[in-house]
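Report on the structure given below.
Omission of a single protein chain aside, the complex is shown with its protein chains in their original locations.
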Amino acid sequence: MSPKVKFEGLSRELIALRVSREIKEGSYFNLGIGIPTLVTNWTEGMDVIPQAEIGMLKTGALAQGEEVNQDLINASCQAVTELPGSCYFDIAESFGMIRGGHIDVAVMGALQVNVRGDYAGWSNPGRGMFVGNIGGSMDLCAGARKLFIAMEHTTRDGEYKVVKELSYPATALGKVSMLFTDLAVIEITPQGMILREVAPGLTAADVQSVTEPKLIIGPDLKEIEL
Amino acid sequence: MSPKVKFEGLSRELIALRVSREIKEGSYFNLGIGIPTLVTNWTEGMDVIPQAEIGMLKTGALAQGEEVNQDLINASCQAVTELPGSCYFDIAESFGMIRGGHIDVAVMGALQVNVRGDYAGWSNPGRGMFVGNIGGSMDLCAGARKLFIAMEHTTRDGEYKVVKELSYPATALGKVSMLFTDLAVIEITPQGMILREVAPGLTAADVQSVTEPKLIIGPDLKEIEL
Amino acid sequence: MDKVIPSIDDAIADIKDGAVIAVPGFFACGVPRDLLQAIIRKGVKNLTLTCGCGPLLGAATELKTLVLNGQLKKVVDSYGLFRSASKGMADPFEQAVRNGTIEFEVYPMGTMAEKYRAGGAGIPAFYTPTGVGSVVEESNVTNIEANRTPKETRMIDGQKYVLEYALKPDYAFIHAFTGDREGNLRYAKTARNFNHVMATAARVTIAEVENLVESGQLDGDDVHTPGIYVHRIVAVARPQFAITID
Partner (left out) sequence: MDKVIPSIDDAIADIKDGAVIAVPGFFACGVPRDLLQAIIRKGVKNLTLTCGCGPLLGAATELKTLVLNGQLKKVVDSYGLFRSASKGMADPFEQAVRNGTIEFEVYPMGTMAEKYRAGGAGIPAFYTPTGVGSVVEESNVTNIEANRTPKETRMIDGQKYVLEYALKPDYAFIHAFTGDREGNLRYAKTARNFNHVMATAARVTIAEVENLVESGQLDGDDVHTPGIYVHRIVAVARPQFAITID
């Protein structure tokens, strides 16, 4: 189903900035592929530590030129640098860390999110295959203390991504607590989706018009501050 | 039940020597407390590697004087030395190694061994407690590819230790393949206990007289060669 | 205990058609490229490659050759398809998966890691929260419908878990930065990834190392994979490859 309208909202970089504000000082966090990867551009200077599921704590900035080391990449397969205090470990330790509840926040991309905090991200049925790339997404959902989704509010064709029921295969059920899009910040609670913030220039009605489930308007609804 | 007779057999050192002959070149092995610990005195110069369940491969000789390092002990709590190629690992890795079938031979002490290869070693009911010191014994039984027992043939009071049925709590069932005592070398097979070797000066009848189950006399029965 | 084998072809000489081989690497990083090329030269067929996170996307040339040579029966991985659907359509591996000539079985990455860890550590099966609520809890996820068998789930302390089983490949191909003659290995940075757990899980572990050193040159506290897990070692040149994948 398509809401037909398209609004101008935040850029991917600015969605990432807004997410970064929600990562508390002292947190360990993990970022999925896509918009989430951009969050580290905004956490420099914060007292937070990114984990990369490939087996690294405290990944540094992307490596440039001479810095590139083929033995040092992040989970998105980008050459990165190390920092004082960076460390490495094997994959069973890495996923033990993830599954075992040691990561404070995971930020993932998504194809669909529903009102109960279920989300779909690992498989696009349009591709016509039962199999797909699961990667570390389901482990992060199972283990991270908080799960945030960062994504565009609708598809390129203007279809709902914030939906009543998932039509794509679920990655995990009931795990998403916050949703950050180009148009809004939405908290997912047992009562439903609470609209907390809207992009500059938009109204709650605008966001509702491109959101399939009924949003609860937060009592202190405000414009996204950047 | 007591066989009453006591024979003079091999010293504990010589039992250990006989055991060492059964450890094939290229083996990784683990030694329990007691007579088994003495086996390393005889494996120097052989191309074999001892594992200590505390988390070390290639334990060296006992440490003397200045060599003693409080951070370097074997599983019997003796200060040891390291060798070129020694390495250390944590306890979960160590017992993964043991349980996972990577140890070729484990040599353990025992209170009783029966004809089916069951053995009792972790708890002496004479102490009057349901609890006891299990240590790593049950893991070694579960995981080592071969399990040898090295012990005195009878108790200090001359009672059977090679028995028809265990009267002490079992450490493991059906795992013992070879039994080395001061009096004999006995192979444990699905057919029963086969007497392979006797201590110098003893006959098969002598050994049988202090052994509760009926022994099968090996076709090539011989004196223990040292 | 000297485990060095001078020739990489000799090191894999006993691998037969139908073997199950663990291939580490996280996309392009930490992949045993020389061993993959050796198995291509050897030409054995009907292989099952059990991976962890897309080493065959990282070693795309080797994957393509293995597929076109008809050497692959099955691939197990958490991430093995091109992200781009259009690139995937043009990829011989994805084509073979689509038409069912190669089986592709998918698990969550942490479950793959734990399956190897369990296999190496004598744990036959374990419960995990990962995959609950997805198709992963229903059956193994494979393109071959007939091979999908139901999974068990269980409530423990009010939470649902999936029962997963150990994975014990016949061989593991390992890439390490440094190795000594007895098989003690040390990896470089994020190239460690699946190498250690796979080394523990396989019946026969064959390691290619960029730097072969004498016993004693690695400090005992610096060893990442104890030599007990490693059966054969071969020295190789430091590989040259592009980090990016599609």
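Note that the chains are named A, B and C in the order they appear, and that numbering of residues resets to 1 at the start of each chain.
One rule holds in what follows: a residue touches a chain if its C-beta (ideal position, glycine included) is under 8 Å from a C-beta of that chain, and two chains touch if they have at least 3 such contacts.
Computed from a predicted model, the values in this text were never measured in an experiment.
J.: Of the chains that are displayed, which are in contact with the missing one across the whole complex?
T.: Touched by the chain not displayed, across the whole complex: A, B, C.
J.: Which is it among C:R98, C:H175, C:K189 or C:H231 that touches the chain not included here?
T.: The one listed residue touching the chain not shown is C:K189.
J.: Taking the full complex into account, find the residue in C:I5, C:I40, C:A85 or C:I123 that is in contact with the omitted chain.
T.: C:I123
J.: Tell me which residue among B:D139, B:D182 or B:E212 touches the hidden chain in the full complex.
T.: Final answer for the missing-chain contact: B:D139.
J.: Spell out the interface residues on chain A facing the chain that's missing from view.
T.: Chain A touches the missing chain through residues 26, 28, 47-49, 51, 56-58, 82-89, 92-93, 95-103, 142-143.
J.: Which chain B residues would touch the chain omitted from the figure, given the whole complex?
T.: So the residues of chain B touching the missing chain come out as 33, 52-56, 68-75, 77-79, 82, 88-92, 94-95, 98-99, 118, 122, 124, 126-139, 141-143, 169-174.
J.: Provide the residue numbers of chain C that touch the chain removed from this figure.
T.: Chain C touches the chain not shown through residues 114, 118, 121-129, 156-157, 159, 161, 165, 186-189, 192, 220-222, 224.
The rule is short, and it goes like this: only the chains that are shown with their structure count from here on.
J.: Keeping to the contact definition above, tell me which chains border both chain A and chain C.
T.: The common neighbours do not exist; no chain touches both.
J.: Look at all chain centres (mean of CA atoms) and spot the one farthest from the centre of chain A.
T.: Following the centroid criterion, the farthest chain would be B.
J.: Could you give the separation in Å between the centres of chain A and chain C, each centre being the mean of its C-alpha atoms?
T.: 28
J.: If you average the CA atoms of chain A and of chain B, how many Å lie between those two points?
T.: Whole-Å distance between the two chain centres: 56.
J.: Chain A: which residues touch two or more other chains?
T.: None at all.
J.: Listing for chain C: what residues touch at least two other chains?
T.: 117
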